[in-house]
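A quick write-up on the structure given underneath.
In this view, the complex is presented without one of its protein chains, the others remaining in place.
Each chain carries a letter (A and B) given by its place in the written order, and its residues are counted from 1.
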Amino acid sequence: MGADPPYVHPSADADPDTLGPGTKVWNEAQVMPDARVGARCTLGKSSFVGDGAVLGDDVKVGNHADVYGAKVGDGAFIGPHCCLLQDPAPRSLNLDGSRREAGDYAARPVQIAAGASIGAASVVLPGVSVGANALVAAGSVVHRDVPAHAVVAGNPARAVGWVCRCGERLDDAHVCGACGRHHRETPSGLAEQTASA
Amino acid sequence: MGADPPYVHPSADADPDTLGPGTKVWNEAQVMPDARVGARCTLGKSSFVGDGAVLGDDVKVGNHADVYGAKVGDGAFIGPHCCLLQDPAPRSLNLDGSRREAGDYAARPVQIAAGASIGAASVVLPGVSVGANALVAAGSVVHRDVPAHAVVAGNPARAVGWVCRCGERLDDAHVCGACGRHHRETPSGLAEQTASA
Partner (left out) sequence: MGADPPYVHPSADADPDTLGPGTKVWNEAQVMPDARVGARCTLGKSSFVGDGAVLGDDVKVGNHADVYGAKVGDGAFIGPHCCLLQDPAPRSLNLDGSRREAGDYAARPVQIAAGASIGAASVVLPGVSVGANALVAAGSVVHRDVPAHAVVAGNPARAVGWVCRCGERLDDAHVCGACGRHHRETPSGLAEQTASA
């Protein structure tokens, strides 16, 4: 890791070899051996990153969040108490009475695209994709894919608007009043518009 | 415990005498002294099982779940971040200004029947009963009793269908398309139908 090794709090449970440079793993946070965490991430108090999860760079995982097997893009924000799920039909036992383990069902990991924010205490259901720079409002339960730059809220979560990379809402023309960015419609939501001369 | 003693992670807080054989208590999980946990259970990271709680065999308690005084049947699944509550009118203080403690109110424990699954981050209100093999969808807030084999979802949780022991939804005739089990109506929900010759 050279000049900037990851930091693992003494109470945490993570193998530094699974962590990128500059990443910080705080009190009681846990990273399972088959997870991978990028550079400059922050894993909050008591957060959990399960086997199969792959986190990009600059991802922030809030306190107590549970990330099961998800793919999380660069710069995404996973709020405190969020659950990213992968088991579509949770049971404790298989039909033969044996313990139901990870290999006993077809996991459907969540995908969180780069720059998206999952507000505190939100649940993202198995197999759901959240688009780039989207914002899931705190306390949401997300059953359906979320387009890029969309804001969703509620249980079940529904579209309530559009958001800029800077975190502010867009106006009806998809312009950000705070930072001035323009956006255009795409098949998968909105995309930032590059300035034309 | 003989051949298969319970396992308690070094960071956990549980007296092995309260745990059945084969039960595993993971990182920072806590079992209070007056709780009882059956055989082959799994208590996830930072989960809490409070005084008065009684868990059957093969129960899985997810990460960060809080189980206060509930009765939980064999093979039930309590998802990550679930709260099973027992205090119907939570306050910090009694009217005389003294600290409100467990003995100062009439606790109304939750009952979770055998084989039921409580999806991640769901809240079950004090006194609520969840029937056998029922499924509470992730992120639900459950105010009313849930019939056996019912699926409930939302805040407040409402009935949305029926589910098989195997975890799949039942069709309109209460037959499971995945494993073929038939079910009949009972006063408390559905029950599996035993094959007739």
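We take it that contacts are C-beta pairs under 8 Å (C-beta built on N, C-alpha and C of every residue); 3 or more make two chains touch, one makes a residue touch a chain.
All values derive from a computational prediction rather than experimental measurement.
S.K.: Who touches the missing chain here, A:Gly20, A:Gly119, A:Pro147 or A:Gly189?
M.R.: A:Gly119
S.K.: Quick one: which of B:His64, B:His149, B:Arg165 or B:Arg181 touches the chain that's been left out?
M.R.: Answer from the full complex: B:His64 touches the omitted chain.
S.K.: Looking at B:Val8, B:Leu55 or B:Leu85, which residue reaches the missing chain?
M.R.: B:Leu85
S.K.: Looking at the full complex, which residue from A:Leu19, A:Leu43 or A:Val59 touches the chain that isn't shown here?
M.R.: From the options A:Leu19, A:Leu43 or A:Val59, the contact with the absent chain belongs to A:Val59.
S.K.: For the chain that got dropped from the picture, name the residues of chain A it touches.
M.R.: Interface with the chain not displayed, on the chain A side: 11, 27-28, 40, 42, 45-46, 58-60, 62-64, 75-77, 79-81, 115, 117, 119-121, 135, 138-139, 154-155, 165-168, 179.
S.K.: Can you name the residues of chain B that touch the chain not displayed here?
M.R.: 11, 13, 28, 30, 46, 48, 64, 66, 81, 83, 85, 88-93, 95, 99, 121, 123, 125, 141, 155-156
Following the convention adopted for this analysis, only the chains that are shown with their structure count from here on.
S.K.: With chain centres taken as the means of their Cα atoms, state the distance from chain A to chain B in Å.
M.R.: A distance of 27 Å separates the two centres.
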